[in-house]
Structure formats: C-alpha cells, structure tokens
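For this view, one protein chain was removed and the others were kept in their places.
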Amino acid sequence: MTEMDPAVERLVFLMSTGLARGAVLALFALSLVIVYRAARAVNFAQAAMAIVPVYVAFAVTSASGSYWLGLASALVVGALLGAVVERWLLRLVPQDNPLPGIIVAIGLVMVLQAGLAIAFGPDHRPVHAPFSQRPFDVGGVSVLSPYDLFVLIVAAVVMGGFAILFNRTSIGLQLRAAAFAPETSRLLGVRVPRMVTLGWMLSIATAALAALLLVPTGLGLDPHAADVLFVNAFAAAVIGGLDSPVGALVAGLVVGVLASLVTGYASAATAPLAVLALLTVVLLVRPHGLFAAREARTA
Amino acid sequence: MRTTRSTARSTAIAATMGLAAATALSACSTPAAAEVPGVTDDKVVIGTHQPLTGPAAAGFASISAATAAYFEYVNANGGIHGREIEYIVKDDGYNPANTQTVVRELVQEDEVFAIVNGLGTPTHSSVLDYLDQNGVPDLFVASGSLTWNQPDEYPNTFGFNADYVTEGAALAQHALDTDPDAVVCVLGQDDDFGAGILQGVELALGDGEVATNQTYSTADQDVTAQLGAMKEAGCTHNVLGTINGFTALAVGTAAQMEWFPKWHVSSSGADYPTLAEYLGEEGTPALEGLVSVNYLPNSPSSEWYELFSQINEEYNDGAPYTGNTTFGMSVGYQFAEALAAAGENPTRESIVAAVESGDLGGNGIAPLTYSADDHFGHRTVRIAVVADGAQDFTDSAYEVSDAGATAVEPEQAPLENEGIPATE
Partner (left out) sequence: MRTLDLRSGGAKLLLRAGLLTLLALGATFLLDPYRNYQLATSAGVFAAVAGLTLLVGLTGQLSLGHAVLMAAGGYGYALTATWVADALAGAGGEVADGVVGWLLPLLAGVVGALVASGALGLLLGLAAARLRGPYLAGLTLALVIALPSAASTIPGLAGAQGISAPFVPVPDALAALIAVEQWHAWLAILVTACAVTPLVALRAGRAGLRMRAVHDDETAARLAGVDPGRVKAGAFVISSLAAGLGGVVLAIVTQQVSPGAYGLGFSLLLVVAAVVGGLGSLGGAAIGAVLVTLLPWVVDQATAGLPADLGHRLQGNLEIVLFGVVVIVVTVLWPGGLSRLLPTKKLSQNTQLFQNTSLSQNTER
C-alpha cells in the first residue's frame, strides 16, 4: 500500500467529516422546509423545540440504558411538541403577516431555553454515540466513522421516506395541497388545519432527530446546543430554496463541507463568517434559492 | 400634528415613569461612607464577579464557593487583625456587560474594599479601567492573561494564575525534555488564552517550530476538523490551551479516531475529576499519561490539600473536591495573607504595597514573585501527570522568563499556623 500525500489525506478527512456534519444540517434544513411547506412560515423556535425532545431522549436513555428507546421517545415527544405548539399557540397568532409569528417564536425560544436551564442547570451533559466514532481506514486515509455512516444512512432513509410521503401517498398530496392552495383544498374536502398540524409534527420530529444526531459529536447537551445548527440549517434551507427538500439536502451537504474545510484550513472563527457570506450572496444574487422556488421572496 | 404631540407626550410620560421607578429604587440603601471603603472595626468587605450561571458556570461556579468556605474558616478562627472577611460573590454569567454592572454595584452600592479574583479575561477586561480610575485594589484576577501585568497603567491590578505564556513554555519544554524528536502542535481557544499558550510554546521551541496551530471557538462544539488536521500533521505532543470541556472533547475525539498522542494541557483545562466526568467510564482511560502544569498544591500528598479538604467538608457542605477547590481556597489564603500584611488598619494603598513588597509567600509550589515591576506571582510551574487514574505532581518544575523555560527544583511553600496567615 502506498503512502498518501498528507495534504490529500487531510482533504479527504475534512470532506468526509463535512459530509457527515452536512447530513445532520440537511436533516435540520429539511425540517425547516417541511414546516415552511405546511404553514408558509419559517419557524424561528426550531432549535429550542428540537432540543426539548433531546433532553427527553437523554433522560430515557439514562434510565433504560437503550439508545434506541431514547431515539424513539425523542421522535414522539418532538411530534407532540409540534402539535401542541401549533394547535394551542400559533393558531392564536395572525397568519397573513409573518411578523407576529416570528415574534411569538422568539418568545417561545426564550421560555423553552431558559426553562430548560432552570430545570436541568446550565451544564453540558456529555452524550455518547451508539456507534464507534473511529474513522475507517481506507488505503491509509481516514474516512467516515461508523457513527458518521449511521448518520448518513438515517438522513438518507428519512429523506427517502419524505420523498415517498410527499410524492406517492394521499396524505402527502393533501399536505402539499393544503399548503399551496388552502381554499381550493378545503372545497375539495382536505382538512387543512389537520394537515398543518401534521406538517408541524413531522417537522419538529425531524428537527429533534437531527439535534439528537448532532449532540454526540460536540461538547454535550445544553439548552443552546442546536442554536448554531439552526442558523447554519436556515442558511442551507434558504440556499436550497425554502420549499425544496432536494435543495435542503444538497445545500445542507454543501454548507457542512464548507464549514469543515474552512475550519480545517483557516480557523474555527472563520466558519460562521463563511456561512454568513454565502447566505448573503445567495439572498442578494439569487433570492429564490438555487433550486427553483415558486414564490418570489420580494413582496 | 396630532402624532407629534402624542408621541412627545407619551415619551414624557414614559420617561417620567422610568425615572419614578428608578428614584423609588434609589431610596433603598446607601451605607454611610467609611473612611476606608469596606473596612470597619470588625469587618472587611470584598467582592468578586464569577460565572454562577450560563455556559461557563459548569466549569467555574465551584471556585467562589471554595473561596467563601476558606474565609468562613478564617472568620471562625478570629479573622485577620480581628476582622471578619465578608466575601460578596456576584454572578456575571461570563458576560462582560453583566460584569460592568455587578462590579459597579459592588463598588458603589456595597462599597467593597477590593475586588478579589474577578474571573475571566473578556469579563474582567471590561472593568479594568473602571477599577483603576476608582482606585479599587484589583487583586488576583482569575486568568492568566498578560493584560493584568501592566503596573504602569494599572498599578492596582494583579493576576493570580500562572500566566498563559509561562504555562505554554513549560509544557512545550517538558515535551522536548522527554522526547527530543517531539513534533509539537497547539490547539487553543481563539482568544488570548490560546494565543498566550502558543506564544509560550514558541518561546520554548523557537519561532516556526510548531507543526500546526489549531483553534476552536467556544460557540462551536465540535473539534473534529481541528483534530483531523493535527493527526495528519503527524503531531506527537499536543499542547492544549483549552478549558476543561474542550480538553475532554479533544482527548475524546482523538480517542475515537484511535489516535493517542501525548497531551500537554494548561492548568485551566486539566482538572482530572472534571475531565473524567466529561468523558465517562469508557472515555476516561484516554486520560492516562496526560501531562499538565500547576502552581498550586493540588496534590493529595500535600498538607495544604489535606487542610483544604477538611475545610471543604466543614464549611462547603462536602462539595466534590476538584482543582477548583484548591484554586478557590488558595486565592482565599493569598488574599488573607495580603490583608494580614497590609497592617492593623489596612488601606487600599497599604494592601497594594503589601502585595508589591514581595513578602507574600503564598501556598504555591514556589514562592510568589509579586513585585512593583511584576504583577504576576506564579512564574514557576510544576509538571503533573495522570497515572493509574490519579493525577499527581512529578519532580520536575520549570521557571519561565523571557529567555525561555528552565528546569528548577520545586519549593513548596510550607503550611503554618493551620493555614491562617499570622498577624504580628
């Protein structure tokens, strides 16, 4: 076996790490896309709402010893939280103007994150991955660990599942119809409010899954663990086009790889600036996102 | 027209309401001014700013509790010059804006004698000028930034920690001394902590001899890319300018990569019990052989450690004993010593003079070095290693000057008078 050039090894390592992080980003971006398609709104409370189920998963895993039980409970709690927030809070908010919804979401972020800090303290709680994080050695080059592979597979399965749901099932059809033409859908017998709630449930469950996958790669679980994930995923969702699941997937991977490369070659401090610059450029040059959206973003 | 008037009026009402509220609050308390602020016949009031809440609280909140426990111990044994020490701890959440508020509250409302052990570089930097202008002794700042060592500009400010450059130089020199072929790399926080460690490493190795310097920011919680770069650079010895959480993250991430280089870690991020808690049972073995430096008697074999453990049991509700406990109690001892040396009727001038006199011995692994020209006290650090799940000192120590790090014999300050500074 020949020795690889260290520079190439490093590039491959950074790319593969970036892909794994990008998969989590893509999943979170997808959750933003789902809620946008269902309710025509960007949910600014997504990070806080995603981290609540992760705390539940953490508690369940600690109590039962089973990662999978924790994961399942996170999905259930995420879906419930989505339903509760949509039914009992956001329905009270005027819908034709995005502003009140965003402001209420910010209030919700404050309540949830500070509430978690009061309940669980500010400490980072270390969370361990269900699979080894040791990268595979391929021809002397470190690429993807089993855990990275797990993340990628989960992301692929979820994406595939949503593709089938949206394109091949009656529920998916109703979801899309309710979002794009609520009045017509209602006339045709679609229960629009129910579809909006379903969209929120799917979205928050997906976001919780993404946050759960992210936490073992970082410092640990704390109320703000998904904040940066949200900002990067928002950038990815916008770059991909807010109502394009394919766009979220591609842009999520791109942003993940970009952040990894910038961190590795420049510095950790440069990564948020790179994401901000990318977001600004895309918003100014191609505000519809790279994957055609139907709706102009300038009113 | 109507709009203008209504706005102006509403502004007036709002302003009046705000002022009324503020005035009502102001009626609370204004203690009568003493001749020396914070010093009465039976009490000395001092204050500090510490992160008791927020993300930094996890790593540091136990320090001030330990300091307070030590002062209780001193007070229970008659205080210093017959005065009890009242230690007011204010929470700043590691946010400079809060630091500015709480320190003003301490100085103006609580009228403290001195600020002792204010924690953090960005936080304490934000009140440095304020304390200087108000002539408040700013003793033993809990950070190793060289900022505190500017006697000409800030004559009342003294650092507590061994400065970061000293630690970096000693850690790198130790790497060279144990392995002449060492490929030394640095992972540092992207502020003056990481920069100081890097500067020290370069002081010991020579410029351009660091194989790779990686940084992280506390906002992002993933160092995989950095560790990958260091691994590919062939690093054998990684000097870390990291806080505990990120030390654990770096060691854990490397272990997950099946990479086991030597770790040489600053005292600010090398507390074994804390690291072990972060890494959990499976991760802890990766800490074996971890090298760090310390300047305080943080070793179970030390008599200071024994005394502090007892005080911790008695006055701190038996909180878990960590490096923070040693740190907090040592700060308390050092302040008590300075107060004792400041004379029977201490003034703000006399306590600053006492520290600068060079007569303070401290409780460190080498005598304190404070002087009129040097506002840092710990220029010598001792190497500690984790072996068989316990962290303890080795016999090697380094003294650092502008020329670099030189190996010296450690010279532990003795424990006298049951850890209560004598007043004569």
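The first chain written gets the first letter, and so on, giving A and B; residue counts start at 1 in each chain.
As a convention for this text, a contact is a pair of C-beta atoms (placed from the backbone, for glycine too) under 8 Å apart; a residue touches a chain by one contact, two chains touch by 3 or more.
Remember, it's a predicted structure, so these values are computed and weren't measured experimentally.
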For the chain not shown, which residue from A:12, A:57 or A:238 touches it across the whole complex?
A:238
Contacting the left-out chain in the complete assembly, out of A:38, A:175 or A:228:
A:228
Candidate in contact with the missing chain, chosen from A:13, A:28 or A:44
A:44
Which parts of chain B are in contact with the chain that was left out?
1-19, 21-23, 25-26, 30, 52-54, 57, 61, 65, 91, 93-97, 100-101, 104-105, 108-109, 121-123, 125-130, 133, 145, 147, 190-192, 217, 219
So that we can see where the missing chain sits, which residues of chain A does it touch?
41-42, 44, 89, 91-100, 102-104, 106-115, 117-118, 121, 192-193, 227-228, 231, 234-235, 238, 267, 269-273, 275-276, 279-280, 283-284, 287, 297-299
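Keep in mind that, in the parts below, only the chains that are shown with their structure count from here on.
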What does chain A use to touch chain B in their complex?
6, 9-10, 13-14, 17-18, 21, 117, 121-124, 126, 128, 132-135, 142, 145, 217-220, 222, 224-225, 228, 260, 263-264, 267-269, 271-272
Which residues of chain B touch chain A in the complex?
53-55, 57-58, 190, 214-217, 219-226, 228-229, 231-234, 245-246, 248-249, 253, 256-258, 277-280, 282
